[in-house]
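Worksheet: one structure, shown below.
Here the complex is missing one protein chain, while the rest keep their positions.
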Amino acid sequence: MVFNIARVIKKNIPTVFIAIVQEDDIWIINSKVIKNGIVKKKFSKSFDVQEEDALPQDMSEYLERIQTDYNFAYVSLFLDSTGQGAIYGNTTSDFEKNSVDIKNVTHFDTDAKWSVYASFIDINWIKKLFSQVGIDFIYSPFMVQNFLLEKEKRKKEPILYILNHHDCVTISIFEEADLVFGAFFRTKSDEKLVNSDEIDYWDNEPEAQDTIELFGRDVLIYKYLISSLREYYSNDLYRSEFIEKIVLFDGDEVSPDLIKMVKNNLFMDVELQKVNIHEVICEMSINEAMQ
Amino acid sequence: MDKSMEKIDSVKFLIYLLVFILITLFMVLFLIVPTIKDYRSSMGVYKTVLVQKLSVESLLKEKKKELLDLRTENKRVIASFMHTFTTKNFIAYAGTFFNAVSLVEVEKKGYKDEFREYQLRVSSQLKSPTKFYDFLEGLNRYENIVQADFPIHMESNSSIIKSSFTIKVYDLNATR
Partner (left out) sequence: MKRDGKVSMRLSFIAPRKKHFFSMFTKIWLIFIALVIVLLSIFNVFVLFKTLEYKSSVVNLESQRKSLASTIEETDKKIRFIVRQKAIAEEIYANNIILKDSMKNLFDLVPDQITLNKVLMKKYSLIIYGVTPTKDTFNSLLAAPLKSIFHTSKTVFYLTQDGWYNFVSTNKIISPDKLEEQ
């Protein structure tokens, strides 16, 4: 009873939802003010990353100012650190099967039969980073992807989803409502692009029939896709039904060539959906806060 | 993070302070002040009434003392008024001065008075009237309030003086 009254009152107070997404070395902050379910205000700002271990001074001030202006504020962050992923199952043995040490990760299962995890150290590091400013939600890219695909129709056949962000690629394979395979790759320039073993392996692949060339990130996306598929089909852990469809949530810019390549070489249907990851983070935080 | 205590906006602080002061003022003006007014006035009334009561009390004390003193001073007289008149006693009294005493009640003669009248007839052996003087003086010390009055008859026969006079006895119930 009391919760209901509180909830009703909360809905009538202007609440600001701040979505923080990092792209390259820039913090991009998008804020929305919601009152009674209606968007009253929208504003954004970007800040250059200055230090490794601290937020830029002006960004802290900016965020603090917003939070003094609005009594109710929710700060959400898109997590793009390495060492995170998603697996089928939720028990310690499930984690072990996937070579993940459960003691090193923060994880939760999404009321379904699969779990999302991230490095414990990374989560704590972020908490520390935002200790002055405050943070409410940390979203895994797999949850972002899940949020997007919930609107899709579920089919019996497995579907592969790709979430393409400026700095990372998230791949998951769903059978109906359950994730059965998940993989996360960072694509920033100062990190190792690919595992050297895998490069050799790809050399044995049959030559592409078309003379399509990929540039920049698209190469990486393609390579990560192949590596994920390989892993999925070869590893006994997965059921390995043949995947016919890919849904690509594009938060960056993929070229049509990549899609053609996938269609021709991998014989998979690609559905392209443009998404605004900033918007999605905002939406997710609104949903989670208002429930 | 509640940073509200660290950076306090001057304007906000002043507004909050103003509201606080207004509320305090409001409460004092409309609650405290009338109450204290009421208190003062009722205290004033109380003091006045107290003084009045005390003065009345002391007046009563005086009066009571006055009454007490009167009662002690006039003990005998008061007792005499209260004492029931018995003809027997009076005859006995008169008997100490005279012989052959008789006392007869007589109708009141007209004028209103708080007395019962008697006719006292005595005879005395002695030739001198000293007994009469003693008798009359002694009346003032008798157990009732008694007045000897005219008419007085005195006759002397050989060695006896017969006399009669009116005795008025004060009776509280007589006027009814």
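Order of writing sets the chain letters: A and B. Residues in each chain are counted from 1.
We adopt the following convention: a contact is a pair of C-beta atoms (placed from the backbone, for glycine too) under 8 Å apart; a residue touches a chain by one contact, two chains touch by 3 or more.
As the structure is a prediction and not an experimental result, all values here were calculated from the model.
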Hidden-chain contact residue, picked from the options A:S31, A:S76, A:T187 or A:S228: A:S76
Positions on chain B where the hidden chain makes contact: 1-2, 4-5, 8, 12, 16, 20, 23-24, 27-28, 31-32, 35-36, 38-39, 42-43, 45-46, 49-50, 52-53, 56-57, 59-60, 63-64, 66-67, 70-71, 74, 77-78, 80-81, 128-129, 132-133, 136-137, 139-140, 145-156, 170
Touching residues on chain A - with respect to the absent chain: 3, 9-10, 13, 71-72, 74, 76, 79, 106, 108, 110-111, 116, 118, 123, 127, 134-140, 143, 147, 284-285, 287-289, 291
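As a working rule, only the chains that are shown with their structure count from here on.
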Length of the line joining the C-alpha centres of chain A and chain B, rounded to whole Å: 111
